[in-house]
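Part of the complex only, each chain left as placed.
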Amino acid sequence: MIELSLGQAIDRAIENAMSEDESIVLIGEDVPMLRAPLYARFGVERVMGAPISESAFIGAAVGAAMEGLRPIVELYMVDFLAVAFDAVLNHMAKLEAFSGGEWHCPVLIRAPSGGGYGDGGQHAQSLWGMLSAIPGLTTIIPSTPMDAYGLTRTALRHSGPVILFEPKLLSEEWLEFLGRLGREDLEFDVPENASGMVNEDEFAPFGRAVTRREGGDVTILSLAVGVHRALAAAEALASDNIQCEVIDLRCLSPLDRESIRRSVAKTGRMVVVDEDYRNYGLSGELAATVLEAGLHPTFVRVCVEGTIPYNHRLEKDTLPSVKRIIEAVKEICQS
Amino acid sequence: MELVNIYRNMSRSREFELAVAELWEQGLITGEMHASTGEELVAAAVTACLTAEDSLSLTHRCSSFVVARGVPLVPVIKELLGREDGLCHGRGGHMHLFSRDYRIATSGIVGASLPTGAGFALAAKRLRPHALAVAQIGDGALNQGMALETLNLATVWKLPLLVVCIDNGWAITTSSESLTAGSLPERARSFGWLVGNADGADIEDVSQAAKALVKNVRAGKGPAFLYARCPRMDGHYLGDALVRLARHPVSDGRDTLTKVVGGAFSQGGSGLISRATGLTRMMGAIGKIRHTPAHGDDKDPLVITRKRLSKQGYDVAKIDLEAQEEIRCAVAVSLGEEHD
């Protein structure tokens, strides 16, 4: 067991996997510097800096994966996946179906996501809703270093394409690289316990949610930073005698519908906390999940409702905050 | 011998396309079926340079490459028919022919064959010494961002990639010179590519260019670009309305022409010059299509090649017959008919 940040845990998972599996290569802009220890260890042939050509190098990763490599592609931010969306939607996700199940594409895309450090709305999106909508992709979104490690390890043995969202606010390295930049007295609203212990032998399964806190009154469904906000809200609400169950979804595709239904059946109340856009995304899918099971909870969502503003205070209010979660929970406990 | 093998694959490809056209006419193939008639020579000459370790990333107009590569034809035809026992179990279809055994992928997204090809080349470079990847691309597709990006990527990564750019002068209804700036070989050169230029109707020319480029790529000297001009003999796809209009303006084009003329004389709209320019350009495009070589005429690359080899004493008629027989048989088997 070692204590790592979420970003370090992913790095470690990659390093361990690369040392076990010669077919893994790491591709991305600036990776020789960003992942200098890997570059120093695995050399220029396995850690490949790429020009600013996301369509070409993600597309190439798909081809390389088809022909025997296992590429990991690093993006600077998930927002930039938009310039290479075709490689995702029309190629990596469809290969298996198009080939009648005969060909596979084991690509892992590592995509830092989310805001909270005042970088503006083209650099703060989560987008896991729309990406999870695409049949043929696996999407994983860790909220703890242990899950980050374990899910990455699993992804690097999986036969299909996986998108790994790395919440920047939980990755000390990204915060330093994009936000703090040497300014020592700059504070971000980073959840406590963003760092944590990692057991390097443990893999995490896809499609399995985790209950982070038990409670009988309300089910809060969340992921990534939202889980930490929800736990803080639950803590505060406990003193008002409201017991929240906090479920960390971890993986959106496949989605652990069973666990969601079990908890919602118990509490009859459901709050979705999501840093992604509200409409046509995760919160809706969760509503459908319970309705399909014939459950009829009260329901409220705490999501992002518009383009994320640059102003740091407005940004905070736009992203799901502890305050907004508490209000939402109280609202459905009263109704 | 080598030229004969190339010719054999040309002949097989042409027979294949003719058979496909028939199936298509009968309504047994759905969607947009792009015939590669006119580019059989390029496909055959390039695949002649390949080994089983090499891979191919192809476009929507891929049949000649698939045939020349030697993929068993029955599963391919069955795939076009959408059969469960087709190459991709009927799930992919004509724009999504995938063969893991033959290292072939195709895509219906214009430009996507280049990134995929670069990925094949990257895998080859790391895993199979001396193997290379071929990526086919159309002239219009070289305006697509991901294709242009790959021109840069393949050079700086020094990938064993041979791009085969088939300039048939068209992208659907758009005559290429009107919307492509500069020359494509120059474009590739500016990204540091070794470029070969070939006339897609000249078997020696294409074959030599392909061999020279493949040799360089295999030697690890980085990517190369084979630029070949070929006619688009059957329009953009089977049943192409523009081709029908050009060939039978009265029976197949009356409606279209009436509407266009209606538009040109409507009240309101732009000035006369702007309108006239538009009409003139349209007529120009139709005229250009009229001048495309037709099957069997003396600009048809197959006919040219047949003549040339025949002069050199080869028994091309026999090859043609064999090809015909092979394809007829494959079609019959695919349709589940008895084959005599």
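To keep things simple, chains are lettered A and B as they appear, and every chain counts its residues starting from 1.
Basically, contacts are C-beta pairs under 8 Å (C-beta built on N, C-alpha and C of every residue); 3 or more make two chains touch, one makes a residue touch a chain.
Quantities reported herein were computed from a predicted structural model and do not represent experimental measurements.
Trainee: Shown here is one of each chain; what are the real counts in the full complex?
Mentor: Per chain kind, the total copies in the file amount to A x2, B x2.
Simple rule for what comes next: only the chains that are shown with their structure count from here on.
Trainee: Once you find the CA centre of chain A and the CA centre of chain B, what distance in Å lies between them?
Mentor: Between these chains, centre-to-centre, one finds 42 Å.
Trainee: Write out the stretch or stretches of chain A touching chain B in their complex.
Mentor: For this pair, the touching residues of chain A are 23, 25, 45, 48, 50-51, 53, 55-69, 71, 84, 86-87, 90-91, 94-95, 97-103.
Trainee: Using the touch definition up top, name the residues of chain B that touch chain A in the complex.
Mentor: 55, 57, 86-92, 96, 98, 100, 103, 105, 107, 109, 112, 114-124, 126-127, 133, 145-146, 149-150, 152-153, 156-157
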